[in-house]
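A single protein chain has been omitted from the complex, and every remaining protein chain is retained in its original position.
Lettered A, B and C in written order, each chain numbered from 1.
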Amino acid sequence: MPDTVVGPAGGPDRADQVEPDTRTSDSMIQMLTPEGERLEPTGAAAEYASHVADVTDDDLRGMYRDMVIVRRFDAEATALQRQGELGLWASLLGQEAAQVGSGRAMRSQDFAYPTYREHGVAWCRGVPPKTLLGLYRGASLGGWDPAEHNFALYTIVIGSQTLHATGYAMGIQRDHAVGTGEPDRDAAVIAYLGDGATSQGDVSEALVFSAVYNAPVVFFCQNNQWAISEPNTRQTRVPLYKRSSGFGIPGVRVDGNDVLATLAVTRAALERARSGGGPTFVEAYTYRMGAHTTSDDPSRYRIAAELEEWKLKDPIARVKAYLARKGAADEAFFADVEAQAGEIAKELRTACRAMVDPPPESMFDDVYAGPHAVLDAEREEYLAYRAGFADEGTHA
Amino acid sequence: MPDTVVGPAGGPDRADQVEPDTRTSDSMIQMLTPEGERLEPTGAAAEYASHVADVTDDDLRGMYRDMVIVRRFDAEATALQRQGELGLWASLLGQEAAQVGSGRAMRSQDFAYPTYREHGVAWCRGVPPKTLLGLYRGASLGGWDPAEHNFALYTIVIGSQTLHATGYAMGIQRDHAVGTGEPDRDAAVIAYLGDGATSQGDVSEALVFSAVYNAPVVFFCQNNQWAISEPNTRQTRVPLYKRSSGFGIPGVRVDGNDVLATLAVTRAALERARSGGGPTFVEAYTYRMGAHTTSDDPSRYRIAAELEEWKLKDPIARVKAYLARKGAADEAFFADVEAQAGEIAKELRTACRAMVDPPPESMFDDVYAGPHAVLDAEREEYLAYRAGFADEGTHA
Amino acid sequence: MSSTSLGKAINIGLRAAMDHDPKVVLMGEDIGALGGVFRVTDGLQKDFGEDRVIDTPLAESGIVGTAVGLAMRGYRPVVEMQFDGFVFPAFDQIVTQLAKMGNRSAGNVRLPVVVRIPYGGGIGAVEHHSESPETYFVHTGGLRVVSPSTPEDAFWMIQQAIACPDPVVFLEPKRRYWDKGEVPEGSVLRSDDDAPRRLHTAHVARSGADVTMLCYGPMVRTCLAAAEAAAQDGTADVEVVDLRSLSPLDLPTVMASVRRTGRAVVVHEAPLTLGLGAELAARIQESCFYHLEAPVLRVGGFSAPYPAAKIEDEYLPDLDRVLDAVDRVLAH
Partner (left out) sequence: MSSTSLGKAINIGLRAAMDHDPKVVLMGEDIGALGGVFRVTDGLQKDFGEDRVIDTPLAESGIVGTAVGLAMRGYRPVVEMQFDGFVFPAFDQIVTQLAKMGNRSAGNVRLPVVVRIPYGGGIGAVEHHSESPETYFVHTGGLRVVSPSTPEDAFWMIQQAIACPDPVVFLEPKRRYWDKGEVPEGSVLRSDDDAPRRLHTAHVARSGADVTMLCYGPMVRTCLAAAEAAAQDGTADVEVVDLRSLSPLDLPTVMASVRRTGRAVVVHEAPLTLGLGAELAARIQESCFYHLEAPVLRVGGFSAPYPAAKIEDEYLPDLDRVLDAVDRVLAH
């Protein structure tokens, strides 16, 4: 029998089986306070501090820049929806640190499976913002080549991508790209999901599969407190980072509004995955500062005071405060970032307006890689029907 | 707004939310050793001891009797399958204590949702053994009226019954039949499932729903070590009783071959549910001593030594040893039980052989409660077609 | 009587059913404070409380599975799938459990569960929000499947569906939620006689002599418009049959019409291949073989995934495609 690279050995289970490490830290990992003070790493946070020991002021400025840019182009997209240029937009407002922190934790060979809100992660993966608009404009069902950015298409059916991520990670294992110690070879997958998604059977099955096979995958749950109108209490009665331990997967809660802590915790989890340590569940505790999507009206179900409270924990403000206090950035830097963000937003606006509709017959494209006689015939009939119009003008 | 009887209050979640009790006991609860010694309750077992403080020798003899009877008629059913009287049989051999212990823990107003193997529970619920044969003979798709025995039909699609059980429990809450303190009113539900079933999304969703609504349901997982040919390691890498804690549901592992401990733990869990304490997950650690079903050949995937090991932990032998040692039962008693079991098996054999096939047109029955023009027409056509045969003899 | 939108008509119907029968409970994602993404359950949680209007965890299999249990305990759950594309996680519970229980329990267990699904395209939505999944349910014995096309029908049919002892898949034509019509607010369905029509009957929405057009849900308005256009054109006098019930089909009404006109066109948004048109064409050619002047034609969505919103109008049958089929069926 060939070598097995995957999971624990088969054979009968025993009560005395060796258990993997499933420790959960009891407190939320935080490194930058809402006021922008760098915390002395203590307790559980200390074990993560080493993962950001190499982070320079330049890196922090970069993360700041990323967060400002994604917030800016996200706001632009919301505006474009209001102007009728997009059918819908799902804003990431408030989740910039969770996304940029985790997005920056990836290596190029890692692969990300987003939901529909990971514009900040997309940015970190080099997906041009305008590319994200196709789906929301109704001009595309996807918009980019996942293999080009190691960034899967947005997934709308809640939770389903967590299984894809797990399967991809199982592929990485079979490619012997885990635990080799070669930094450019070992790879991991990060699956994004929301707090609401944790209720879906698919997500639990992803925890089962990844644990059983010890797959190199990180489940990154952005707990933004709401699933449309439903608060966390409709999904769970214990904190979500605890969900995974009963599957044999360690869980950790990180301050998702703290980009540094998020970077540290995600780096640690990805590194654990790449080195063969298996899956980790990260709960990034954050807040959806805007509506669920542009179709939503949060005033129907949550009080304004809640938002005000969370504004005090803004993910961008605290980095700015930190950089300013430390003297690591001056007004010129902040102005430059704003200018760049404005530029990107402007480009986005222009690109959105210039976006051409797909040709209608593209609805038949790529449904199959090769011929499919029945669909091909429908396409021919459709084209003939359209050609008839061109000849005769429309009916009625 | 009317009073809400269900679950924690709505409203925004907070990190400082009050957590329900989700303690898991770290050791397996046992009260009778495999050798038939009654253990002095210590540690976690002690808290359960009160739940069986009222168990008399007579009760124990009753449980012994039940276990011998169900083992005997189960063996008879296996034999009937070998003789061609049944299409299939799923033997409970080895799981008698788990089933009789939990089955006897129920009050009459409680409701049970079985898998396809809970013949011992059926016995405790007063379902006549012959009634169980219809499904396996291929003479029925069900066989009994769930409302008559508070025992749902067998469920073959793995895990789906755990959601039904949760929904039924939600109904109990809405009937204000939980937490009233009236012993004949407060009710709970017990959902049976296997170790393999824990992987199904439906089971995790049942944990989510029951936790969120604090529904009076007990998940009773018989970990018989195998899901057909797959050992526990293909479903989990940590002990299964740990699964539920991350959903906010306490989990406990009980020696499923110890009828007394199983009774105690299940009683405690049901009582907790009835009194408004919410769901509990019980892992009854046991062993499938026979094949998965009569269609299965375990020699292909497990070693005989494993069975030999488990034979030493036989659930019936230990009660017999205990009763005998204690002088609570003599040879006459044991002989009487054997005789009764033999009688029941004989009745089963006779009843099975006497079972008449359903009339073919019954396949149209009860698909709908009222008329359904399309199916009704098919039925008419079918009857006319059949009548044609009666007139003309068969074709070809 | 008052002019009411189709969505609101369902809301009023739900309220009437809940007033009438305390066992009726609503379940779904965001149906409470939000009132559902289409506001169909607006105000109901406020008035009936959280025990009867239940915001559920985000898990459709869980919703339908627990509804099965609630029904076994004597409740009448009305569950909402937020969009057509999200019924699939619940598919197993619907097909293997909900649909089969009556038969397998020999009638001992009845599951009066209504599965409400806003369905169909035409609202410019992102993927998974514009599906027409009716075939999956009509093919499944044990389910009843209905779809209203007007506010009045919506008002009565939701109450009839709730009163029905069998599981009913209730397909709501979401692009028509805002269509207005007269609804007898204040009326309650106490017995089936209260409703102007039985649940499983088709309705001849427009009489005509030349072609029978069979449609349901969102396509009824399109077909009526096409029939008017054909009349104005002088092309044909089209009879439009609003099927209303997809399982069972009201075949007597269908066949009576086709026997008169000799020509039939079926129109639906669902993909052509094994859409309802297939079943209707198969039945019509069998029952009306000698009456047919032309083959039964089908107009439907294409046998491909629902496309991006910018081109959905080309995917969906519209006035022109329906009229084209009328021309073709008349050309025979």
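What to note about this one:
Just so it is clear, contacts are C-beta pairs under 8 Å (C-beta built on N, C-alpha and C of every residue); 3 or more make two chains touch, one makes a residue touch a chain.
Since the model is a prediction, treat every value here as computed from it, not as a measurement.
Interchain touches from the omitted chain, evaluated on the whole complex, reach A, B, C. Checked against the full complex, the one of A:M28, A:A44, A:A77 or A:A169 touching the unshown chain is A:A169.
Among B:A139, B:A317 or B:A369, the one in contact with the hidden chain is B:A139. Across C:G262, C:G275 or C:P317, the single residue that touches the chain missing here is C:G275. For chain B, the list of residues touching the undisplayed chain reads 87-88, 116, 134-141, 156-158, 196-197, 199-202, 227-230, 234-235, 295, 300-301, 357-360, 362-364, 367, 374-375, 378-379, 382, 385, 388-389, 394-396.
By the touch rule set out above, chain A reaches the unshown chain at residues 1-6, 10, 140-142, 144-147, 152-153, 157, 160, 162-175, 189, 201-202, 205-206, 208-209, 212, 365-370, 372-375, 377. Within the entire complex, the positions of chain C that touch the omitted partner chain are 61, 85, 88-89, 91-92, 95-96, 99-100, 103-104, 127-128, 135-136, 138-139, 141-142, 247, 270-271, 273-279, 281-282, 285-286, 289, 294-298, 302-305, 332.
The criterion applied here is as follows: only the chains that are shown with their structure count from here on.
Chain B and chain C have Cα centroids separated by 39 Å.
We define each chain's centre as the mean of its Cα atoms; on that basis chain A and chain C are separated by 36 Å.
Residue positions 32-33, 55-57, 59, 61-62, 89 of chain C each touch two or more of the other chains. Along chain A, residues 199-202, 234-235 each make contact with two or more other chains.
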